[in-house]
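All protein chains but one are shown at their positions in the complex.
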Amino acid sequence: MEKVSRNLLEHLLVMMLRIRQFELAVEKNFQLGHIYGTAHLAIGQEASAVGAISALKPNDLISSTHRGHGHCIAKGADLKLMMAEIFGRSTGYCKGKGGSMHIADVSAGNLGANGIVAGSAAIATGAALAAKKMGTGQIVICFEGDGAINEGIWHEAANMASIWKLPVIYLCENNQYGMGMPIKKATNLEKLSDRAKGYNIHGETIDGNDVLAVYKTVSRIAEDVRAGKGPALIECITYRIRGHSLRDAQRYRPEGEAKKWLDTYCPIERFKKYLTKSGYLKTGDIDALLSSVNKEIEEAVKFALESPFLDASRVTEDIYA
Amino acid sequence: MEKVSRNLLEHLLVMMLRIRQFELAVEKNFQLGHIYGTAHLAIGQEASAVGAISALKPNDLISSTHRGHGHCIAKGADLKLMMAEIFGRSTGYCKGKGGSMHIADVSAGNLGANGIVAGSAAIATGAALAAKKMGTGQIVICFEGDGAINEGIWHEAANMASIWKLPVIYLCENNQYGMGMPIKKATNLEKLSDRAKGYNIHGETIDGNDVLAVYKTVSRIAEDVRAGKGPALIECITYRIRGHSLRDAQRYRPEGEAKKWLDTYCPIERFKKYLTKSGYLKTGDIDALLSSVNKEIEEAVKFALESPFLDASRVTEDIYA
Amino acid sequence: MTREISYAEAVRECLRQQMKADDKIFMLGEDVGLYGGAFGVSVGLISEFDSERIMDTPISEQGIVGLAIGAALMGMRPVVEIMFSDFIMLPLEQIANQAAKIHYMFGGKAKVPMVIRTPGGGGIGLAAQHSQSIEGIFLGFPGLKIVLPSSAYDVKGLLASSIKDDNPVLFFEHKLLYQTKEDVPEKPYEIEIGKAHIKRQGSDISVVATSYMVQKSLKVAQKLESEGISVEVVDPRTIKPLDIDTITDSVKKTGKAVLVEEACYTGGFTCFLASEIMKHCFDWLDAPVVRVTSLDCPIPYEHNLENVVIPDEAKIEKAIRELLAKRI
Partner (left out) sequence: MTREISYAEAVRECLRQQMKADDKIFMLGEDVGLYGGAFGVSVGLISEFDSERIMDTPISEQGIVGLAIGAALMGMRPVVEIMFSDFIMLPLEQIANQAAKIHYMFGGKAKVPMVIRTPGGGGIGLAAQHSQSIEGIFLGFPGLKIVLPSSAYDVKGLLASSIKDDNPVLFFEHKLLYQTKEDVPEKPYEIEIGKAHIKRQGSDISVVATSYMVQKSLKVAQKLESEGISVEVVDPRTIKPLDIDTITDSVKKTGKAVLVEEACYTGGFTCFLASEIMKHCFDWLDAPVVRVTSLDCPIPYEHNLENVVIPDEAKIEKAIRELLAKRI
């Protein structure tokens, strides 16, 4: 792997900041009553989305989950259209019909968030099958939570990916919980990547809050996957800083656990420290990047707030293609 | 493990003969037009059913598959009631409502055959959960084909069995094919028991046509499972001598392959050879056992043929308990 | 003693009482323990029982239901929670091919006493995969019972009978009912499965509604009363078995029927009900039965759109007025 460029480092930081600030804005606007329904925030999990997707080529694909804003942003989505969708506006990615859990942009390589845990596992694998059949050279990253790998469909998809050597990476974001279920109670594994052994595919567990580690690992594995060596399972260890959704009382979580992770392992703070220590960026540079990100987010919120709702008469459009 | 007794050896042989002769009778009576629908014969796979179930205690449980006659017989089923069921008679285990694919005897510890591949995987696991909850000391053998382990529900069940250390043994009869699909094309594994690694449970692959090996392995593992060490996956290598069902053209199978397996690895012939060589039984003893088995089978067929069909007016009974 | 408690509390109280009375009963589901379920229904139970009685599972709906079947075959009485009724599609095979048919296929020699509780319906902005009213798909699987309680009193009594039933029972709660309150006796009681309930007597028109639509229909009936329109509201309470007699008695009396459910227009329970009413009441009907349902549309995310798709009081009222206005 070549040495990472300053451009790339800046990109990684900006993307993580975008995700963090976007999620904070969603949280705030929910509290303000501008967002209906719910959303699942990726605060604290920015590094796995950004590191992994930055290792892809532009025409590669991803599939995402209910906790999908980060993946979507890292894949280059338009923040305005995302925010508008979450605000339920007609200008959003799905015209307000989908909402947070269904944002997608298939033509730009995002096969979509999914309201069903592991709902994308086979779909992503099928996209990889199509890429292989059509010889496009694309690969697919299938994002999934630690809870998702216990769903049957994940197993069926992984097995088929293995027998047909499909170009797909299952990127499992182990954020320690599936809703309130601690991962240690949901599987009997040291590392979730051990699941790979059951399919004879490559498995690897990494620090998912180290954006460079994620970037480098995914880059290396993506090369093999693209070369036809078959799928892989990468477990990114991370932590969900907020509740499961915007409406979670968090009874199950030891007091202070989230704060400890944030204080010690925040992927953004760690990366900032690395960048300043190693001289790539100065604190001032970072502040400038942050304020430009904040401006984008403000614009996105403004765009969303000023956008119209879809006219009720159009509710039954788009049922059939 | 203690040395096996002569009684046990005779039991193993008789059970295998019963299965073989039963299946031959089913095949013949299908050709004669006495059996409607279809059936899936276990000819050539007698050792895994008999070896495994003989290692259980009488009140232990099994669950079975579409290819279930062997398991059912080895669990001590009444051949008359089985044959009557396959003949669709009111005297059968299910009054003719279930047929070959649904023979069950829950109160005698057989949770039933199943028409759905892997359909019993979670059910068997749930029986193990109940046994554990109620402290009965029972264990469960969940029989399944090589094809079944690629179904999602199998994965979900195995994971739960692992986290809760449930007393269940998944006994995978790898008969080389799932219908016409060669096992090597359906998974990317050297040994199917490698699947165990994905759940951190014990996995082992054995010669499934060696009845003593099966008996000894299952006995050893059953002890651990009963002691609360968690579930296990045992792969029994065997071979399906007949077609998938009574109606299979067998286009997918190399000419002579079945004959070769039968000539070389027939579990019954091998065991007979072992018994005579080691002096446990004489050829004459074996012939006597066979003819007594044949008599049982004849009686079962006679019973079935002479039994009435269920009166049509009773077809809607038994829908609700 | 009777107190006003919520539907969610009534479910919880029933679970607590039944589990205390019978140690063969246990709960199995995703985050039913400390989390208390996505809608807080089982909050606190884990501290009265333990993690053997209130089992948190991995996210494995097929497996959960399958395990419950196996445990039921062994004589236990599992109560499964599927977090959203939409997810019940995943274990459909285990429910409809196994649990429903085992008693029959095995010639009556085994039984599967289990309950699957799950909240259905829309109205809180969770979009197409978390808002469906899916109960109708189970109608065609003989062996299943299907219960849809519409009030706190009913849910407590019906859940008790469901748990005591020796068959697999699908028990559909509703997200928007959880906070509705009603007088509920503290002592355990049972409501017979298969008995409809006339929620409000009336003489001009019969409204047959299920689940949350019963509450909406009652509000409309109340409103129309002031105009001298007398609406009878019948709640089948269990759609399988169905108490068709109580319903047809009402329709024969009024000569007019409006059926209200939250499922789509095509394919829901009221299709069957409409067809049965017309079969049994053909000569009594002044006009065809009218069905008020969701539009044939996935549930959209945005609030206004969602409200357009799901039947509201205005639509129910309109249907009633139009049917009453029909010249016979």
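To keep things simple, chains are lettered A, B and C as they appear, and every chain counts its residues starting from 1.
FYI, a contact is a pair of C-beta atoms (placed from the backbone, for glycine too) under 8 Å apart; a residue touches a chain by one contact, two chains touch by 3 or more.
Nothing here was measured: the structure is a model prediction, and the numbers come from that model.
Across the entire complex, the residue among A:156, A:207 or A:248 in touch with the chain not shown is A:156. Although one chain is not drawn, the whole complex shows that of C:159, C:176, C:297 or C:310 it is C:297 that touches it. When the whole complex is considered, the residue among B:185, B:260 or B:302 that touches the unshown chain is B:185. Among C:67, C:234, C:274 or C:292, only C:274 touches the chain that is left out of the view. Although one chain is not displayed, subunit A still touches it through residues 63, 92-98, 102, 104-107, 111-112, 114-116, 119, 121-131, 133-134, 152-153, 155-157, 159-160, 163, 317-321.
Although one chain is not displayed, subunit C still touches it through residues 86-87, 89-90, 92-93, 96-97, 100-101, 104-105, 127-129, 134, 136-143, 240, 242, 263-264, 266-268, 270-272, 274-275, 278-279, 282, 285, 287-289, 291, 296-298, 300. Touching residues on subunit B toward the chain that is not drawn are 36-38, 88-89, 94, 96-102, 114-119, 147-148, 150-152, 178-181, 185-187, 249, 251-252, 309-310, 312, 315-316, 319.
Everything below uses one rule, namely that only the chains that are shown with their structure count from here on.
The greatest centre-to-centre distance from subunit B, using averaged C-alpha positions, is reached by A.
Distance between chain centres (mean CA atoms), subunit A to subunit C: 36 Å. Inter-chain spacing, taken between the CA centroids of subunit A and subunit B, is 46 Å.
Within subunit B, the positions touching two or more other chains are listed as 152-153, 155-156, 159, 163. Residue positions of subunit C with contacts to 2 or more other chains are 58, 60, 62-63.
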